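Note that one protein chain is taken out, while the other chains of the complex remain in position.
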Amino acid sequence: MALRTVEQYYESLKDLHPKTYILGQKVENPHEHPLIKHMLAGVAETYALAQEPEGREYLVTESKLIGEEVSRFVKFYESRDDLLAKVRMLKFLAQRIGTCFMRCTGMDAINSVGIETYNCDQKYGTNYYERFLNFVKYMQKNDFVVFSGVTDVKGDRSLRPSEQKDPDMYLHVVAKNDDGIVVRGAKIHQTGSICAHWGLIVPTREMREADKDYAVCFAIPVDAEGLIHIYGRGTLEARELQDCDLGNINYSKFAPMVIFKDVFVPWEQVFLCGEHEFAGPMVRNFGNYHRHSHGGCKCGVGDVLIGAAALSADYNGLPRVSHINNKLAEMLKTTEAIYGCSIAASVEAEPTASGIYMVDPVLSNVSKLYEGKELAEVIRMMIEIAGGMVADVPSDKDFENPEIGPLLVKYLKGVEGVSTEDRVRLFRLIEKLAFESRDIVSNIHGAGSPETHKMTILRNADIESKKKLAKRLAGIREN
Amino acid sequence: MALRTVEQYYESLKDLHPKTYILGQKVENPHEHPLIKHMLAGVAETYALAQEPEGREYLVTESKLIGEEVSRFVKFYESRDDLLAKVRMLKFLAQRIGTCFMRCTGMDAINSVGIETYNCDQKYGTNYYERFLNFVKYMQKNDFVVFSGVTDVKGDRSLRPSEQKDPDMYLHVVAKNDDGIVVRGAKIHQTGSICAHWGLIVPTREMREADKDYAVCFAIPVDAEGLIHIYGRGTLEARELQDCDLGNINYSKFAPMVIFKDVFVPWEQVFLCGEHEFAGPMVRNFGNYHRHSHGGCKCGVGDVLIGAAALSADYNGLPRVSHINNKLAEMLKTTEAIYGCSIAASVEAEPTASGIYMVDPVLSNVSKLYEGKELAEVIRMMIEIAGGMVADVPSDKDFENPEIGPLLVKYLKGVEGVSTEDRVRLFRLIEKLAFESRDIVSNIHGAGSPETHKMTILRNADIESKKKLAKRLAGIREN
Amino acid sequence: MALRTVEQYYESLKDLHPKTYILGQKVENPHEHPLIKHMLAGVAETYALAQEPEGREYLVTESKLIGEEVSRFVKFYESRDDLLAKVRMLKFLAQRIGTCFMRCTGMDAINSVGIETYNCDQKYGTNYYERFLNFVKYMQKNDFVVFSGVTDVKGDRSLRPSEQKDPDMYLHVVAKNDDGIVVRGAKIHQTGSICAHWGLIVPTREMREADKDYAVCFAIPVDAEGLIHIYGRGTLEARELQDCDLGNINYSKFAPMVIFKDVFVPWEQVFLCGEHEFAGPMVRNFGNYHRHSHGGCKCGVGDVLIGAAALSADYNGLPRVSHINNKLAEMLKTTEAIYGCSIAASVEAEPTASGIYMVDPVLSNVSKLYEGKELAEVIRMMIEIAGGMVADVPSDKDFENPEIGPLLVKYLKGVEGVSTEDRVRLFRLIEKLAFESRDIVSNIHGAGSPETHKMTILRNADIESKKKLAKRLAGIREN
Partner (left out) sequence: MALRTVEQYYESLKDLHPKTYILGQKVENPHEHPLIKHMLAGVAETYALAQEPEGREYLVTESKLIGEEVSRFVKFYESRDDLLAKVRMLKFLAQRIGTCFMRCTGMDAINSVGIETYNCDQKYGTNYYERFLNFVKYMQKNDFVVFSGVTDVKGDRSLRPSEQKDPDMYLHVVAKNDDGIVVRGAKIHQTGSICAHWGLIVPTREMREADKDYAVCFAIPVDAEGLIHIYGRGTLEARELQDCDLGNINYSKFAPMVIFKDVFVPWEQVFLCGEHEFAGPMVRNFGNYHRHSHGGCKCGVGDVLIGAAALSADYNGLPRVSHINNKLAEMLKTTEAIYGCSIAASVEAEPTASGIYMVDPVLSNVSKLYEGKELAEVIRMMIEIAGGMVADVPSDKDFENPEIGPLLVKYLKGVEGVSTEDRVRLFRLIEKLAFESRDIVSNIHGAGSPETHKMTILRNADIESKKKLAKRLAGIREN
């Protein structure tokens, strides 16, 4: 198959039965649930676009592993161009979907795990890398959606995994036998878990000797025995439950919590198990890659924010106002910096021992830092340009009411030539872009939090060599 | 009565029947509707607190007009101390309610209208001021809630009221007779209209001769014939509709749209009618006062944001982390600047001809500009401190499910000594503080938008005298 | 005398012979040195303005201590009104002088020492307070300039005073006898030391038992035996040395280093000596007061920055350009927040045991934090508005050259109606305002550095009570 159609994607989900709870209810067909189906639609769109000429350019590539065309979402980054192509693909998709499409965590995890399984084998003579290549080939041949399970619930943040009162606050191995391992724990913020076919589970932090049971990496089908997906509430759910006022009329994002209730994993799906020194690099690789991914997708969403803001100015009758133009330029400043630093992180990437290329960590973390810290201001400016109507537009259902509908059409009219309905649609989109908590919180906490990015930048920026530059210019002799 | 108890407030609403639509439905008892009752609760709390010793200090004052104790919400600002007391009262209430309590627009409009009815009478020999004093006495004696109708729908923003294709895009007089006037139009973002007893309707901008039918100010009961209140959607409505996961467990804000479908207003309730040159000052006064009010209440909400952020650090096990302390200090920097400039605007207030004191407009607008531009960053920092759980906490209903409830209690546990339930309550509150669109948009657009504040600052800052200072120091002679 | 005229001030300096080094030379008459005389002029202007009607309102007050009119610069803060009057005086002076006038450190130190000598006497039965009142009376009767020596050189910043390898890195008592004490050490950044009559020396940090020799406070004449003033270089000295291109044609700031080479201090001038627990409060009081002072003077300088920027737009032919107006409003936002928070810190001041009022520390530190962090952006905006000419205007001497002078007059002309000479004067003033290092660094480090302000804010902001607010709203019960 290698390239799945959108119909094949939907079809494939029918065979999957992830154990799912939504708002306190066990749900039999989660893929059809009103709070899930718009999330699925974003994933589906990535399949649809891969079949169209423009999307194909971005989404389809060749795999050396299987010698076939594959989705870029399941390919290794084998060159700087692959990394550039990734950023541009994600920008392209985000411009069309306007929110998360939930396939990047898997892509980034595949590359992170690829690097470290190789390194681990080199050090310990394990055969994780070969196993992992088999897994990747299988993903490629079936064009599967992979979610990546990184973030543990963490308990008391001041304590290491092995120091927690409850040992399950980080996912860990609780049993081993000849066939495989049994794991227990919980991963939160699992972008797209219910939309996926497989999960690739990665440690969430560096581990020490004492934490070695927590240094575990493996793949798992989303409906494996013992896996439980619990829906995490977003902000605009009344709209989906009532099927109106959606804002983004097709797509939305979600991030369930996934509990591992003593889940068995056969050895061929295990890619790290106790070699604790590779846990840290694995998650740091993931972080650097995933911040790099955000540089593409969040710039793409940024283009939607800017377009929505500019359009609202038109619809309000203020198309060429100086302060609005100033704000649009400021918005572009941030979104293009996010994108530009991600492009630059691709150009300055270097190959690892495995042959997989690692992005420049300073630049990819700088990109994410702009997202985490400055994108909130871009959104604020969009609201400022759009006006107060973002807060309190009446419902589609009010427009349908024969008594007040016509009054609303009359009074919510903006500039001539634009229907009230379209103006209201735009305000709803802006509301969705500004207030969907999963998107906004992802800007800040997705792929790690700003403080993590700062630490990563400092660790990689070679401050010592910069001190030498200053010394030389000041006439200070090195000792 | 002069001071109404909370029971009397609820009782009084039973006599009111505002024509109300919510999500496409005409609602007979809007005060009891799940999407309204939490809004009412905030107003009710202002009555309750006025009966308690601490609240009394802030809320109760003496009226010279009726010679009785009255609520500060219906009193004129007769001194700098009155203005200081207002700011402190609003901060006190916002700390306890955590959102809007919907009585300030009326208070600020009463003072704005007071100044200009006096000025108009001086110029034209009208008797608006006397009429208005009678209205204010009536409000004081009954301790009514007054909402202020300022913001028109505005149509094409590039056109003046009289230039709009549809003449109703700004509220205006469509008929007059010996008994009164008939008005038509619509006011949006009507904070608290359904919770109030009366509305005080004020023009939304300066008017010219051609716009004189739009230069109209009057009072109206909320259930007057022809008045229609239409609920504007907020972001977190699924919670109120399901009565769980409320975040702020008692209070919320809303802002309906109010349509005036040929509403009759008797002359004794009319306080401006055609004297167009007073429309601008009336709304500018209102703006300056209301920005000054925000200086109190938004600092109070800011204290809740800061407290919630600090508490989340505790609950996550990170009570004394350097970068978190740094953020708390930055958050305080903004909230205290908002408050400090409002306090300073009170101290530098000056009396108008009517005897009512006008706040310093530069300082009150600077206060609001910090709110409009910087409070978003305070909220972003709160989210950054709290962590990703703000985005996707499972529902109370999941906790009640016997199969997954215990797992959630186990896995969402933070630091020892704090129950998972309390930790989740806190994340819910933070979600509410960060994502309730009416609050967030009010930060930006309430009492006018940042660009309005900037214009007001520039107009009042006496740039010419500052140029003279520069000239003297540079040795440039004045011509 | 109590109120000295400007002539009397200059006359009084003739009797003072502070041992002074400038650029490697011992200077006999420092007060006349080209690098000093413009600094003196700013101090002198405070005497001159006190004799004029407008300045008198700001500068002259009544002393209860001596029952005479005195300069506000040597008076205790005995009420909130005194604190308001201080802020307004400093703004008034800074608007006219455009830089530091070097009398505030003394004023703020007098009040800080007043509070803690009182407290120390209460605890230990010492008689510092009485001694100190005598000193203050003497300052009042003679209308002296007092500089305050706070900042020690500090050596290795990670070590406490008593831990330093060289014990002299903080000023300390090296000998004591019946007549007095002998002190050794060095104080840097001594704003105005050479312009003053007396110094009031205060510890620079909290001290512990081991540091008690460093817990010393005393007064000293500027030309005491063993005191050495060493000129610290500023940035624009070539102008003063050549007596042209001054920018601010009359005034400038400086900050020498003062070395105490075993200086004897008689007991009647000693106000703390070993009671280490009062060292911290003394300097913290000073910090809070002096940040409050900056709220006045830096807003005054800010008015000059804004005036100069607006004037440069006029002179360039761009008087009403939208982006320039936007920047002027942003500049005002910052300068008025600095002022507003200082005004508010006065209004929310509380009396100490001594009767001297202490400003609200949160608000005074917030004011200074805006100065330290945001005033740099105000200056950047001034440069942005003025244009590139700020960097490289030819000299007055070029204008005097008959060959190129006329060409410069021709080519540096801006808008009609403004002479090239005036335009150049303005660019020079802007250069001075933007690049005089003592002023710019004072914005950041004067009265402590931003991190100190943040710590002070956090320590005083009562975060615990804010947590309680959040708990109540979230429905979390207090244990």
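Going in written order, the chains are labelled A, B and C, and every chain counts its residues from 1.
One rule holds in what follows: contacts are C-beta pairs under 8 Å (C-beta built on N, C-alpha and C of every residue); 3 or more make two chains touch, one makes a residue touch a chain.
Owing to the predicted nature of the structure, the values given are computational and were not obtained by experimental measurement.
Visitor: Going by the touch rule at the top, give the shown chains the omitted chain contacts.
Guide: Displayed chains contacted by the hidden chain, ordered by label: A, B, C.
Visitor: Can you say which of A:145, A:337 or A:358 touches the chain missing from this structure?
Guide: In the full complex, the listed residue that touches the missing chain is A:337.
Visitor: Pick from C:46, C:119, C:151 or C:335: which residue touches the chain that isn't shown?
Guide: Only one of C:46, C:119, C:151 or C:335 touches the chain omitted from view, namely C:151.
Visitor: Which is it among A:136, A:328 or A:358 that touches the chain not included here?
Guide: Per the contact definition at the top, the residue touching the missing chain is A:328.
Visitor: Which residue among B:323, B:397, B:410 or B:468 touches the omitted chain?
Guide: From the options B:323, B:397, B:410 or B:468, the contact with the absent chain belongs to B:323.
Visitor: Which listed residue, A:51, A:79, A:142 or A:250, touches the chain dropped from view?
Guide: A:250
Visitor: Across the whole complex, list the residues on chain C that are touched by the chain not included here.
Guide: Output for chain C: 21, 23-26, 151, 153, 155-159, 165-166, 168-169, 186, 188-189, 228, 230-238, 241-242, 245, 254-257, 259, 261, 316-318, 323, 372-373, 376-377, 379-380, 383-384, 387-398, 400-401, 403-404, 407-408, 410-416, 431, 434-435, 437-438, 440-442, 444-446, 449-451.
Visitor: Which residues does chain A use to touch the chain missing from this display?
Guide: 84, 95-98, 247-251, 303-304, 306-308, 310-311, 314, 325-326, 328-330, 332-333, 336-337, 339-341, 343-345, 347-348, 362-363, 366-367, 369-370, 422, 425-426, 428-429, 454-455, 457-458, 461, 463, 465-477
Visitor: List the chain B residues touching the unshown chain?
Guide: Contacting residues on chain B, toward the hidden partner: 322-323, 326.
Going forward, only the chains that are shown with their structure count from here on.
Visitor: What angle of turn lays chain B on top of chain C when you fit their CA atoms, given in steps of 5 degrees?
Guide: 180
Visitor: Cα centroid separation between chain A and chain C, in whole Å?
Guide: Between these chains, centre-to-centre, one finds 51 Å.
Visitor: Can you give the whole-Å distance between the Cα centres of chain B and chain C?
Guide: Going by mean C-alpha positions, chain B sits 40 Å from chain C.
Visitor: Where in chain B do residues touch two or more of the other chains?
Guide: Residues: none.
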